[in-house]
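Only one protein chain is missing; all other protein chains are in place.
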Amino acid sequence: MSFQPHTTSLSKANGAGASTLDVSLGPQHPSTHGVFRMNVRMDGETIVKLQPVFGYLHRNHEKLAEKNSWLGSMPYTDRLDYICPITNNWAYAVAVEKLAGIEVPERAEYIRVIVGELTRIQNHTAFLGFILGDMGAWGSALMYAFREREKILDLFEWLTGARMMVNYMRFGGVRCDLPVGWLEKARAYVETYPAFLDEMEQLLTGNEILLARLQGVGVLSGERAINGGLSGPVLRASGVDYDIRKVDGYGVYPRLNFRIPRGTVGDCFDRFMLRILEIRESIKILQQAFAQIPEGPTLNPAVKQRGFKPPAGEAYGRIEGPKGELGFHLISEGGEKPYRYHVRPPSLINLTLLEEMCLGTKIADVMVILGSIDIVLGEVDR
Amino acid sequence: MNLPGSGIIKGMAVTALNMIGSYFDRAHAKRLTTEQYPEERPTLVETSRSFPFLVFDGDPEAGIRCVACKICEKECPPQCIYIVQDKDANGKAIRRPRVFDIDISVCMGCQICVEVCPFESIRMDNIYEVSSYNRFAPLVLHKEQLLKSNAYYNQIHPTEAAETDARIEAARIKKAAAAKATAEKVAAAKAAAAKAAEEKAAAEKAAPEKPSQPEQNA
Partner (left out) sequence: MIALTPETVLARIHAALPEARVELLNNPSPSGQHSLVVHRDDALQVAEFLKNDPELLLDFASNVSGVDYTDHLEAVYHLFSIAKRQGPITLRLRTGDHDKDVTVPSLTPVWKSADFQEREAFDLFGIRFEGHPDLRRLLMWEEFVDHPLRKDYTAPDDYEYEPTPHGDILKKAAAPHA
C-alpha cells in the first residue's frame, strides 16, 4: 500500500477509505519549523497515519566534509542546527579532540561553557516563541522572545564577529579570547534575564488556553523514548534522568553545580516547562562559570589548525546540545581530510517517534507535538 | 482565588505593559527595540565582520601586502577566492596578485582566510549594503574593489589593526636588526680579510727574496 497524498487522495486504490483524507502538511507551512513535510491520513480530524518526509534542506554536508580540510568543516557545522551554532562547533571540536587526543586549556573550557550555556538559553527562549507561534499566537510571544535573544546575539557578535555563524571553536580551544569588558557585560545581562523569564511565565504558564492545548497531548513514556533514541529535553520530559553533561562529564561541567529537571507525564506541557526550568539551571551554571573562570591560554599551542592531521582511527564524540545529543562520528586515515564524517542529528532522531506520539490525536495537536520536540531542519537534513 | 480566565488576564497585563511601555522607550532599550532602517543605521560593534578585503600601506599598487601565496584560496571552505599571480616584464613570476577575485555570493564570512594569511594582508570588512540587481558579475569583487588602505582598517577595527601594526612593526624591527647584524658580520669579515691581506703584503714587502720557500700554512 503506497501512501501518496500528492496523487488523488480519496481513491480506494491508494488505501484511502471513503472516510479518510490524505493531507500533505508542508513543506511550506508556518508551523513546520523549516521545510519539513508530513503526509498525514486523517479520519475526520483524528490522525490515523503519519509519515514524515525529509530531504528538502539536504545540502550534502557529509560529502562536502570529505572534500574540505578538518578546519574547513568548522564553518559548515555552524549551519547544521542554525539556531545554536556554537554547540555544533563545540560537538565537532570535542569529536576531533577525542580522535586526536588533544587537551584543552582550562580557560578555553570555561569560555566554552559560558558561550554554550548562553546558546542553550537563547535556543530555549526562541523555543518559547516558536511553540506559541505553532499554537496560533502568531507573532507576539515570538517577538518578545526574539527581543531578548538579540541581546545574547549581540554578545556573540562582540566576541566572535558574527551574530550566528560564529565559527568560534578550534581544535584544542577557542578562536580568540574574551574582549575586555565582555565578561562584565555578560554577567550584567545574566542578572537581568530572570526578570524577562518571569514576565514570559506570567504571560504563558498560567494561560488557560495554553494549558488546554499542551497538557495531556503527545504523551510519551520513558521506555519508548529510550528505545526510540530520543535525547535532550524530550527524553527528560518523559521522566528519564539522562543529561550528557552529567553522564559524560565533558569540559568543566563536573565542577559546576546544577540540577537536571525531569518531567513526570511526558506530554507537551512537560517539554515546555522543562525548557523553562533548564534556562534557570543554565543561569546558575553561568553564574558559577563567571566566578570560576581562570586566566590562561585559550588555545592549545601544540595543535596546528591549518594543515591539521589527526592520527588514523575513528572516534564518536557527543555533547548535550540544546536540542539533544549532538554527536560526530569521524573516521580519519591520517590525512588532511576526513575519510568519513557523520553527524548524529538530535532533531532527526527525535522525530522517530513522531508518528507514535501523534496517532489518535487531532490535526491541531500534531503541530503542537512537532513544536514541542523542537526540531531544526538544518540538522535533520544536513 | 483562581478565577477562570485569570491566567489569560494576567497574560494580557504583560501585553498591555509592553504596548504602553513601547511609547516611552525612545532609546530602543527595553520595550520598543525596532530600529527604523534606513533612517537609523545600526552601530556595528568593533569586531563585526562580513566579507574580506585586501589591505595596502600607502599606495594601492606599490603598498599591497598580498604576495599571491594562494594559502587563503586553498583554505577557503566554499572556494570563493580566485588568485592569479603576476608576472614581470620578462615573464618571471613576482610576488603580487594580478587577479584577486572574491565571489561574495559564495563567501560565508567564516574568516578562515584571515586566520591563515601569513602576510597580514587579508582582513574582514564590515560592509553589508552590497546588494545588486544581477546575481553574478556585481557580486564578484575584483582586486581594485577589494583593496582598502590600512587607515581604513584602523578605522573599522581599531584594536585588531593596532595589534597587526604592532606585529608588522616588530617584524620590521627584527628584520632590520638581523640585517644590521648580518651587515656588521660581513663588514667585520671584510675588514678582517682586508687586514690579513695588508699584513701579507707587508710581510712580502719585508722579505721579497724568498720565492722558493714553501708556503707555511698557519
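Each chain gets a letter, A and B, in the order it is written, and its residues are counted from 1.
Simple rule for what comes next: a residue touches a chain if its C-beta (ideal position, glycine included) is under 8 Å from a C-beta of that chain, and two chains touch if they have at least 3 such contacts.
All values derive from a computational prediction rather than experimental measurement.
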Full-complex contact with the absent chain, from B:V45, B:I94 or B:V140: B:V140
Selected from B:L44, B:V106 or B:I168 as touching the chain missing from the view: B:V106
Candidates A:I121, A:V234, A:L256 or A:A315 - the one touching the absent chain: A:A315
On subunit A, residues whose C-beta touches the chain left out of the figure: 54-55, 58, 60, 62-63, 98-101, 224, 226-231, 240, 242, 247, 310-318, 325, 327, 329, 331-332, 340, 342, 344, 348-349, 351-353, 381-382
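To be clear about the criterion, only the chains that are shown with their structure count from here on.
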In the complex with subunit B, residue positions of subunit A that touch it: 68-69, 71-76, 78, 140, 144, 147, 150, 154, 157-162, 165, 167, 175, 179, 199, 202-211, 305-306
Of all residues in subunit B, those that touch subunit A in their complex: 4-8, 10-11, 13-15, 18, 33, 45-49, 71, 75-77, 108-112, 115-116, 124, 159
